[in-house]
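Only one protein chain is missing from this complex, and each of the others stays in its spot.
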Amino acid sequence: ERKQEARTPFFRVVELTDDQDDPALWGKNFPLQYDAYKRTVDMTRTRYGGSEAMPKAPTQADPRDKVSQSKIDEDPRLRRMWLGYAFSVDFREERGHAYMLVDQRNTRRVTEFKQPGTCLNCHASTYVFMKKLGGGDVTAGFAKMNQMPYAEATQGVKHPVACIDCHEPESMKLRITRPGFLEGIKALKASQGVADYDPNRDASAQEMRSYVCGQCHVEYYFKGDEKRLTFPWHKGLKAENMFDYYEEVGHKDFVHKETGAPVLKAQHPEFEFYSQGIHARSGVACADCHMPYKREGGMKISDHHVRSPLLNINRACQGCHHFSEQEMKDRAEQIQLRFMEARNIAMDALMDLIEETKKLREAGAADNDLKRAWAAQRKAQFFIDLVEAENSAGFHAPGEELRVLTTALDEIRKGQVSLRGVKPAKVQTKQAD
Amino acid sequence: ERKQEARTPFFRVVELTDDQDDPALWGKNFPLQYDAYKRTVDMTRTRYGGSEAMPKAPTQADPRDKVSQSKIDEDPRLRRMWLGYAFSVDFREERGHAYMLVDQRNTRRVTEFKQPGTCLNCHASTYVFMKKLGGGDVTAGFAKMNQMPYAEATQGVKHPVACIDCHEPESMKLRITRPGFLEGIKALKASQGVADYDPNRDASAQEMRSYVCGQCHVEYYFKGDEKRLTFPWHKGLKAENMFDYYEEVGHKDFVHKETGAPVLKAQHPEFEFYSQGIHARSGVACADCHMPYKREGGMKISDHHVRSPLLNINRACQGCHHFSEQEMKDRAEQIQLRFMEARNIAMDALMDLIEETKKLREAGAADNDLKRAWAAQRKAQFFIDLVEAENSAGFHAPGEELRVLTTALDEIRKGQVSLRGVKPAKVQTKQAD
Partner (left out) sequence: MNEKGIATPLVLGIPLGLLMGVGLFTFGYARGYSYMTDDPGACNNCHVMHEQYDGWLKSSHRKVAVCNDCHTPRGFVPKYFTKALNGFNHSLAFTTGRFPDRIQITGRNERVSEESCMKCHEELTEGIQASRAHNEKVHCTTCHQSVGHAH
């Protein structure tokens, strides 16, 4: 009966349309993929990834019975870096896809701060919702969703990212459903001289295996009053390129509470850093490592239990690398250890700069005398935050992430040097502040 | 006749003994290896390696008709880093093995400074010479050679590194002939809990393919009055380990002319960095890349034209990597470019620290107030010099070399911060200095 199974990979039990976002329905046709998909509820910690289940009493306000560990408690330097911004209030290790919607609805960044519908783009199966909002036009719906208040928008969705967000229902071909990515990659390709790029038309099947993830695992900001989800890729994907873009458009995410510097917050640029690593260069896609093939009966399928590859080394790495599981784990961790060492050095240095600027400011230093130090904090903090927020602890692009840290360290040094001559004049005004 | 050739690899034309250091004689038995060996006279530049032939009029004092490019002219920051030491007078890009003896005899570091016989260890075929000096005991001869003045010792040798320095004459097996390496690797292994290690007895054939190079391509210093050639491996091969060793024994190479800091000079730690790279970890040896197998007639031999692998990519890389030659070159150069960017940032920062310390010192700052900045210079300069002197421009251990640079940058930052409070008191005394 294995042969039978093999010959008809797709049992069409139900007819799928482009309006069904319920994964359970799709699961009738593809039970193997659906079963694995549901397992993203699992929580297992790796040295630097995965996630740890912290039991928690469910309350009316926050019905979750377990959350993942708090990163700002594990490393208080993060909290200090973000003082003045919602992230200093609540920031946890990310976990499996199954949690994306419930985690967003219940983070204190949403319950205690006003957020726009834009947040939803990456935390729910929004394809059908956006289509409805736009009267069939996804991009129009996207614009509308972004402008809704979060509390309202989130009523329109039910599921975390689902089959329909990555697949065409008839052919099961991969597709891009998120206007944010379509616009981002178009701007990126334009900067490389490729006009009018459309991944749904122009990308190879192998590229699509990374692009579908690049819809969410990317750095972003909310542009203008429409709060349009925007990826800062107009000059390229390197840290410098994204920074230059923000400089050009004059964007800041918040003003640092202690120093007064106008700073940026970076978020999960996995796609950007992965793109600069040796694996991307070798044609390896996100799905190759995070959704490796597995054999089920007489069939090979893509493991829809998206998770840390270090929990699945045999399938994720050993197809290409002929070293033992332990050795592959050690290699990844050696890269991560080196990264963490450099990252910790840079983080401590940043704290020094913040502390020094803060003291001078409290002592009444003029804003003008702090300008250079602010600029240093803005750039260095963004760079450190980028590689910190990039969730592989340096693995996706080992050399590039370390290079970015050297640049950050140099910037901090220059910032500290700039404070050398500063004389805090108005010591009295401090109390009033 | 190709087939014939394949069956009888060793034509014993002459009988070789353990006292014949003339490679031409060995070449009678192994003409293919000898022909390639002689080709190390070739000079070709790669982006960051190889060497460039600069024509030069031969003189009585310096008979060379071409030298390689001067590195202290190409990058004057190097000269400044070494002010107060012979390297600031003459330092050139290294070139093929054929030149090692003539380049040493004619460098201004030898002609204008007093050097000990120790220098000879790595620049000539010294095996027979040491054996003779020691009356059959190489280690005893080594001790004697080290204590001779260079001018005298160099009379005892005729050839650059030759067959006998790497091979046993009867079996052609690889062997270690240098006591410096035997003592160094023994200390290293002891620090890892392996007692009484002897590579000639305990090393695998694959390890020997790197160890023979590790006899010379390593960091070293001249220990004590006997000027014994010593590798600082007693605590390990990492930058921190070597630095700690020098701290413990209280070694300095020179006092920096501008700042007064007691500093170290690092030299060609290829073996140390290679050992921390992904290739060593994968069991790849120096010889795999720098002496790859090549087909000569029907025979596969090791290419004795030791040179940059980037001049020989098909043989050096494509046996393991299935990408085009151009792509392999680009990969190596991407690593090198990232490294050079970080290295230049660190080098500029070091110049800042030196400049600042110098100014304060000239203005009469007390030595005691400069102590922290000196310590910073000592460590940061050694770290930068290590990765700079490691001749692969970051390729041998991409992640580790960048990590070392982040540590150097942080040290410089702290050094500069330490100068914050320093008040140059005795401005007058400066003139007298």
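First chain written, first letter: the chains are A and B, and each begins at residue 1.
We take it that contacts are C-beta pairs under 8 Å (C-beta built on N, C-alpha and C of every residue); 3 or more make two chains touch, one makes a residue touch a chain.
Owing to the predicted nature of the structure, the values given are computational and were not obtained by experimental measurement.
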Options B:Lys28, B:His322 or B:Lys371, residue touching the unrepresented chain: B:His322
Which of A:Gln20, A:Thr44, A:Gln147 or A:Ser302 contacts the chain that the document leaves out: A:Ser302
Touch criterion as defined above, residue of A:Met172, A:Val255 or A:Ala389 at the omitted chain: A:Met172
Chain B residues touching the omitted chain (full complex): 6, 292-295, 298, 314-315, 318-320, 322, 324-325
Residue ranges of chain A at the interface with the undisplayed chain: 3, 6-7, 9-10, 167, 171-174, 204-206, 283-284, 288, 293, 295, 298-302, 319-320, 322
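Rule of thumb we're sticking to: only the chains that are shown with their structure count from here on.
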Computed distance of Cα centres, chain B from chain A, in Å: 43
Residues of chain B that touch chain A when the two form their complex: 278, 281-282, 323, 331, 334-335, 338, 341-342, 345-346, 348-349, 352, 398-400, 402-403, 405-407, 409-410, 412-413, 416-417, 420
